[in-house]
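A short worksheet on the structure shown next.
Taken from a larger complex, these chains appear in their original positions, while the remainder are omitted.
All chains are identified by letter, namely A, B, C and D, in their written order; residue positions are counted from 1 within each chain.
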Amino acid sequence: MRAVLGRDLRLAVRAGGGFGLGLAFFLIVVVLVPFGVGPETEILSRIAPGILWVAALLAALLSLDRIFALDHEDGSLPLLATAPLPLEGLALAKALAHWLTTGLPLVVAAPILGVLLHLSGPGMLWLLVSLAIGTPALSLIGTFGAALTVGLRRGGLLLSLIVLPLYVPVLIFGAEAARRGADGLSVATPLLLLGGIGLGCAALLPFAAAAALRVTLR
Amino acid sequence: MLEGVSFRVAPGRGLVLRGPNGIGKTTLLRAIAGLQPPLSGRVEGAGERAGYASHADGIKPALTVAETLGFWADLYRAELPEAVYDWFDLADLRDRPAGTLSAGQGRRLGLARLAVIGREVLLLDEPTVSLDAASVRRFAAFIRDRHLAQGGIAVLATHIDLGLELPEIDLTPHRAAPEARGGSDEAFL
Amino acid sequence: MSIWSYANPRKFLDTTGPWVPWLMWLSAAVLAVGLVWGFFFTPEAERFGSSVKIIYLHVPSALMAINAWLMMLVASLIWLIRRHHVSALAARAAAPVGMVMTLIALVTGAIWGQPMWGTWWAWDPRLTSFLILFLFYLGYIALWTAIPDPDQAADLTSVLCLVGSVFALMSRYAVNFWNQGLHQGASLSLDKQENVADVFWVPLLVCMAGFVLLFVALVLLRTGTEIRLRRIRALRARARRAETVPA
Amino acid sequence: MMDLGRYAAEVISAWGASLALLGGLVWWSLRRDRQVRAELEKTERDNG
């Protein structure tokens, strides 16, 4: 698993690996939103947690199709599948690599970009916490979706449509936690639920993804 | 597509597939490589041991020659023997982005990849396209003196004469009759 | 003798090379005078308190951020029209300097904004247009580094600089239209200098002169670096050809 | 050290950040120039 992880991380950082892509997209959304909705501080700070969450989710969504597609195209997926690593482990490694290259940078960048949207101090803290808890779930769900659509024509579009509804609970609880945090309310409930979703995903989705891979590889 | 083709290739031997355009050489090689299931029939013993070179070289224009080879070596956890650059006359082109190579130079790079991945069974689909006469000779020498001499297997599809003394199969007589057809459609016929 | 003769890389290096150290030291001296004066020997302003001292870095860097882009625009035009390599390389050399100036203006402004407006960032037109300018610099530099062939890179970045200038101007007006803003008017600008007491104005002027000198020195230095890099490239290419081709 | 009043933190951090950026830019430019000069000399020696 460590080998796959290292290889994926290296590939992501190298040319064309799309390491910066998610982050750049996140930045783009956050810079553009004020031009769209107008510069009023109250409005911006009101919608900031939600927009940042949606932007993070989109950034994760856009980088999903790289999880398996590149390996599928150049034929390394069958080779990986026959390696002495169970497919569940492969799926987990892939999800982890995706999180490290996409989710983690987003978590780190979110508070900085929050400044642009007038996010309040506690808002930043809770945004960071909720993203840190929620983005791994995004990567896991995405890996499952990617496994379902490996090698399909129009895979990218299909992938988005499949993953989108699965993302909704994460988004709801994550954004709710960030919003409550920004308003100074209690954040315990949504964060707990978010953590629960994350753990559930980690426990179940690698198996689902492995099952999907087994079918797509046939 | 094809019907009644059957062959075994022993280690250290090669085989040349011939036949007019569209007869099914590429299809056959892909089936051997496990990239597409044959409509009927079996392929034995290739799979994990095979390296496939298609019409397209799969070269990323942005990577340099050295990076490309290094990548494939990495991917197959093989070492990158320095001598490859000589075998395929790529020494001067090492640090050139692959996108700036001429057609023949690019093809040489694509072939060098095969020497790097260290697979026993090489499936080569028109490997010498775009190569000049000298490069064809160099490639033939590689197949004969390095790959086959070390017990490798090579199955080549080609339209031209490679100067390799290998048994040939002409696929023309094996063109499938229109009715002959396997696959899952069969259940509905 | 025409001024274009300096567009010859060798001549440019020979001529400007000796100036660079002098310019460096001169700008350091002027900057030191202006900054020390501004930091230690100016009073506080009634509305800004001691925070007014930020102005000695904020305004000069903001000025240079814009002027650097203008210089790049002129250099790009010269490259496109007359194809003098030095001007393309000068534009390339100026971009990181301009970007750092933009960054300084943004950072000092943001820090200043906290006590003055109670926020690090506001979508004020001037601030916003600086953010956009920063993005332009980023894209411009990224394009330079992404293209391996230097002439092709020079051509494409010049086109981008031209088009970008038009759009930068448009965004300035767009942003103004969008939001009226909090930022100080041009109360310190040259034609209205009576608006501001000389105690602030004179050291600020010294600082601006220091920034201009520093900019010129850095651009000359970096242009020299770029020319040398091109020369290394050309020499290597020739050597490679000599190896490959039996004479 | 002089008294900067209640804006001391802002003034010092603004000046610190700016001078660090300026210094970094100058240092980086000088260093790169020195490296490139050395490399050019070497290249000229090798294949004049």
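Rule of thumb we're sticking to: a contact is a pair of C-beta atoms (placed from the backbone, for glycine too) under 8 Å apart; a residue touches a chain by one contact, two chains touch by 3 or more.
These numbers were taken from a predicted model, which means no experiment stands behind them.
Engineer: One of each shown, but what's the true copy count per label in the complex?
Structural biologist: For the whole structure file, chain stoichiometry equals A x2, B x2, C x1, D x1.
Everything below uses one rule, namely that only the chains that are shown with their structure count from here on.
Engineer: With chain centres defined as C-alpha means, what is the inter-centre distance between chain C and chain D in Å?
Structural biologist: Here the centre of chain D sits 15 Å away from the centre of chain C.
Engineer: Quick one: report the Å distance separating chain B from chain C, using the average Cα coordinate of each chain.
Structural biologist: Their C-alpha centroids are separated by 55 Å.
Engineer: Roughly how far is chain A from chain B, centre to centre by C-alpha average, rounded to an integer in Å?
Structural biologist: Centres of chain A and chain B (C-alpha means) sit 39 Å apart.
Engineer: Could you say which residues in chain B touch two or more other chains, in rising order?
Structural biologist: In chain B, no residue touches at least two other chains, as defined above.
Engineer: Tell me, which parts of chain C touch chain A in their complex?
Structural biologist: Where chain C meets chain A, its residues are 110, 119-124, 131, 135, 178-179.
Engineer: Within their complex, state which residues of chain C touch chain D.
Structural biologist: Going through chain C, the ones touching chain D are 24, 39-40, 44, 48-51, 53-54, 57-58, 61, 96-97, 100, 103-104, 107-108, 111-112, 114-115, 214, 218, 221-222, 224-225, 228-229, 231-232, 235-236, 238-239, 242.
Engineer: Of all residues in chain D, which touch chain C in the complex?
Structural biologist: For chain D paired with chain C, touching residues are 2, 4-8, 10-11, 13-15, 17-19, 21-22, 24-26, 29-30, 32-33, 36-37, 39-40, 43-44, 46-47.
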